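A single protein chain has been removed from this complex, and every other one stays in its place.
Chain nomenclature is as follows: A and B, assigned in order of appearance, with residue numbering initiated at 1 for each chain independently.
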Amino acid sequence: MNTAYVSALDVTAGLVLFAAVMTLWRRGVRTIVSILGVQGLSLSAVALVLAIHEHDTALLVTGGLVLVLKGIVIPGLLLRASRLDPKSRETRPLVNVPASLVAAAVLIVLSYVVSARITSLAPSDATRLVPLGMATILVGYFMLVTRRRAVSKIVGLILVDNGIGLVAYLLTSGVPFIVELGSSIDVLLVVVVLQFLMVSMGRHSDVDVLTERRELRD
Amino acid sequence: MTWYLVALSLGALAAIAGATLPRRVRVPVAAALGALGCAVSLVAAVGDLIDGRTILVHSDRLLPFSGVSLTLDPLAALFVVLSSLVGVAACLYLVGYAHGPSASRSAVSIFMVFVLALSVVPLASNIVSFMFAWELMALSSLLLIVTDQAQRPKARSAALWYAAMTQAGAVSITLGLLLCASRAPGQSFVDIAASSSTLSATTRTAAFVLVLLGFASKAGAVPLHVWLPKAHPEAPSPVSALMSSAMVSMGVYGIVRVGGDLLHGGTVGWWVAVAALGIVSAVYGALHATTASDFKRLLAFSTIDIMGLSLIGVGAAGVLEDSGMHADATLAMMAALLLLVAHAAFKGALFLGAGSVERATGTRNLDRLGGLVHTMPTTSVVVALSAGAIMAVPTLSGFSSEWLLLQGLLHGFTDTSTPVVIVMLLGVVALALTGGLTAVAFVKAFGIGFLGQPRSAGARDSREVSRWMGWGSALLVLPSLVLGLVPGLVVSLINRAADTGLGGVATTPVSTGAGLALSQLRGAIEPAALLGALVGVMVVLALAARTLGQRRARRVDAWGCGREEQTPRMQYTATSFAEPLQRVFADVLRPQMDVEVTHAVESRYFQQSLTYHHRIADVVEVRAYRPVFGVVHRVGVLARRLQNGSIHRYLAFGFVALLVVVVVLA
Partner (left out) sequence: MNRVALSVCTSVLQLALVGVGSLVLLGLMAKVKARAEGRVGSPVVQPLRDIRKLLTKERLHARHSSVVLALAPMVITASAAVAVGISPIIGTHPVLGQSADIFVIVYLLLTGSVASALAGLDPATAFGGMGASRAMTIGALAEPALLVAVIALSVQAGTSNLPGIVSSTASHPAWVFGPVHLFALGALLIVVLAETGRIPVDNPATHLELTMVHEAMVLEYAGPELALVTLGEAMRLGLLFSLVANLFLPWGVATGDSLGALAIACAALVAKTTTLALVVALIEVRSAKLRLFRLPELLAGGFVLSVLAVVMGLVIR
């Protein structure tokens, strides 16, 4: 039972980070969004595994919520948004793909270094995985900085949020349900607002490449 | 020690012979004396390594302040072995190589001084004798670079770079050593080692940083490496061989001696810094080696790569020792030392081989070579085997040493402290990155330079070089074979040296035998058996081919895709061979390329000529050194305003200075 719990936790948490790396690897915007969906599902799986192991009903509900919101609703909305330009690809990211991947490797090692102190505070099967969450946050932020397409930027933002979620589950075995609800809804709101923005920007001019836009301050 | 003194006197005699004898007999006599001296010290050092003795000699008369003091402990003996080995080969090679300016009185005698200095540096055991030997080594090599500068326009600028960097390094080392000795009763290394634990932590760290800067620059660690790819290729080939195999190793020796032996290990931060230098150098050197098309420049960058790997080993040993894993630390240190010895042999052979190629073809640009395997068989075999060793082909020396290094790093992963794990992780990644790149570099060097058809008249008309040059370089292939096939035989010697470098506690992480077997039985290799299996399979294949009735192959034209005639110019060159990797790593290498197209007069669609230029500058030099030079230059220009040649102004300066002194003192 315990080994099954440990490997399930390891694999699901590993998948969250793996999905984050995959978003840097692939170019098709729709593919990236699908990977985000996989990440949402893995994140909810982490919560569910923890919930079952700790017999924590609130966490169970949170996991379900994450499953629905981050696994299905948000990726669905983003897929709809990217349907405006179905062939949209991350053709020329600010940092090219191989360099991004090497950077991701460095970020993963870095998060292992910086998390060592946090992990050593309360070593347990869950807390030792904190570096993965930290790495997801860093990789997400990297994505946010270096990708040009609006959808990719949103994906980067959600990666950061998922990473924070992962760290929170692993460290505290679940944030209070209401906090998770609040943050998820925030993210949802951001997605919806950005989707509106993108649609209007898309009407305005055909591109959603953000680097060319310098007049966004007013 | 008597044998050493004999060897050193033979070296000194060689230098005198070089300076005094008439032209006809000068080179053979001096080289014979030098080679004999190196051979004697080689045998003596091996004997002392086997016995594991520590011997001291002290004389008050030879040098001012504290006299000469020489100590032979296992660590010193190993480096004496290393430099005498290359010394013998270089002296033999010199007999065939020296002519014209490189056979002049000064050139031959300075060469012998350089060979001598290289085997004194590891023996010296007080600050004055160490710095004396160190400077002798630096200055003699500097002078040798400019001996035939008439033929090498770049030699002067290379020598300037080398002079500046090596002297700055020497100053830094001297300051560091003096700091180490600040609480010691004398300035001998024994006194320093005994008193260094009473120094404050800050002083020790400052001292280590100072010596590290000097020694790392000598070992060619990035970013202090900029002189190396300039100076090593421009020196005459036997000198390059000595510089790139024995002299760079002295940098690592210094780090081990001062950090491990005199300062007893210090803190983990030091060794993380050493490992970091190693990681950066390994990757940077390997990358530049793959894209260089000058044979000797390629070798010089590969030296930076291997020195980086050995610094990774030293750094790993330091951090492991710090966290109490003594056996694993010894393993990593042994790997670093074995790698240095293996490198000295194969890089020496490669530089001598490159010298033979340059002598035979008049160029060392790989883009103009080719087909040498037909005209220069001995040199080809020497270069092929040494290139195989550097690529870590199993059963050659590079493999056994890199395997030991990998094992050292792998064992370190069992530790839980973060700095250890990070050093191991990044070290392993650097080793993995350089492995494939080194293979590209040396497949290029051998495949383009020696195979195919000659790409220039010089390569076409080349002939095998003189027998002495052949023997000299072939001698250095032997260690590659021995260390590769039966590494177990020498491993106990290296083990002693590593123990000294780590403070003297003896452990044997590797059991002795023909192959290498880690004592905890977590890994083993038996290269001799592996070679037996490989040869066995090849013999079976050859016999099978014979029973199938195979005769000699018929010679036919190569496949030309429908073209009748194929010219040598249609072959890939070294530049085109490395082009894909250059493009992949363009962000790091920053190549500059120009294509000039001249169109035919009749139509723009036809081209009359097409010229392609490309150049890969050293990014570190351009980004880090040039701006500093710019500032210094501007300051210099400003300072010139002070001097206008007017006597009144100079007198006024004197007057102002006097006033200042009076006011300050008042």
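By our rule, a contact is a pair of C-beta atoms (placed from the backbone, for glycine too) under 8 Å apart; a residue touches a chain by one contact, two chains touch by 3 or more.
Only a predicted model underlies this, so the values are computations on that prediction, with no experimental measurement involved.
Visitor: Have a look at B:Ala30, B:Met325 or B:Ile525 and name the one touching the chain we're not showing.
Guide: Missing-chain contact among the listed residues: B:Ile525.
Visitor: Pick out which of B:Val25, B:Ile50, B:Leu534 or B:Leu651 touches the chain that's been left out of the picture.
Guide: The one listed residue touching the chain not shown is B:Leu534.
Visitor: Of the residues listed, B:Gly100, B:Gly560 or B:Gly654, which one is in contact with the missing chain?
Guide: If we include the chain that is not displayed, B:Gly560 is the one touching it.
Visitor: Footprint of the hidden chain on chain A, which residues?
Guide: Counting over the whole complex, chain A touches the hidden chain at residues 3, 6-7, 10-11, 13-15, 17-18, 21, 25, 97-98, 101-102, 104-105, 108-109, 112, 128-129, 131-132, 135.
Visitor: On chain B, what residues meet the omitted chain?
Guide: 290, 370-371, 373-374, 388, 391-394, 399, 403, 406-407, 410, 413-414, 421, 425, 428-429, 431-433, 435-437, 439-440, 443-444, 446-448, 451-453, 515, 517, 522-526, 529-530, 533-535, 537-538, 541-542, 545, 548, 550-561, 566, 568, 570-572, 576-581, 583-584
Note that only the chains that are shown with their structure count from here on.
Visitor: Can you work out the whole-Å distance between the CA centroids of chain A and chain B?
Guide: It comes to 47 Å between the two C-alpha centres.
Visitor: Mind pulling up the chain A residues that touch chain B in the complex?
Guide: These residues of chain A touch chain B: 96, 98-99, 105, 109, 112-113, 116.
Visitor: Looking at the complex, which residues from chain B come into contact with chain A?
Guide: Chain B reaches chain A through residues 418, 421-422, 425-426, 429, 584, 587.
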